[in-house]
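Input: one structure, supplied below.
The excerpt is restricted to a subset of chains, each kept in its original location.
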Amino acid sequence: MSMFGLGRPQPSSAEKIAAAEQEMDLVTDMFNKLQQACLKKCIPREYREGEINKGEGVCIDRCAAKFFDVQLKVSELLQAEAQAKGASGGGFGIGGM
Amino acid sequence: MDGLTAAEQREFQSRMERKQMKEFMGMFSNLVSHCFDSCIDDFTTKSLIARETGCVSRCVKKFMAGSERIGQRFQEQQAQMMQNPPPGR
């Protein structure tokens, strides 16, 4: 790929593109999970009306805020765990394979 | 994405377009699944009955309204996260 393989001096274009794609995938995945979670918690599945009523709207706002908090909480817990285990992110299930 | 040649820029853009298309298709198929699962329970007929058609319309409308509202909250949270970046970097 690079003309002189000098110990990965800086990311190639392909690597930059891949990183940007991965970033986008992560954001998309999180949005999808948030959406699934909050539609499930806040919107009953009977569909007697097509509008979001006031209670449902408020529920969605609070649900999104709590989802975001859980996301932060989980990442803090994983980081604390990773540090306790001695860095490098290992020990998370199959992650170390 | 600076430091890319024109050809790379174009390649990158075309990949992003494909990804958005894929994303849209995924949402479409999830929406179909969800509204089908929520609204269709009568298998004595081969065609949708009025109750089912109405339910699907409301389901799509409500799903999209909910999705849009969640999208707004999500974008606000993303904007907030820019100032307070997530761990693992």
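Order of writing sets the chain letters: A and B. Residues in each chain are counted from 1.
To be clear about the criterion, a residue touches a chain if its C-beta (ideal position, glycine included) is under 8 Å from a C-beta of that chain, and two chains touch if they have at least 3 such contacts.
Computed from a prediction, not measured in an experiment: that's the story for all the values here.
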Number of copies per protein chain type, counted over the whole file: A x3, B x3
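Methods note: only the chains that are shown with their structure count from here on.
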CA centroid of chain A to CA centroid of chain B, Å: 15
Residues of chain A touching chain B in the complex: 13, 16-17, 20-21, 24-25, 27-28, 31-32, 34-35, 38-39, 42-43, 45-52, 56-57, 60-61, 64-65, 68, 72, 75-76, 78-79
Contacting residues of chain B [partner chain A, same complex]: 1, 3-5, 8, 11-12, 15-16, 19, 23, 26, 35, 38-39, 55, 57-59, 61-63, 65-67, 69-71, 73-74, 77-78, 86-88
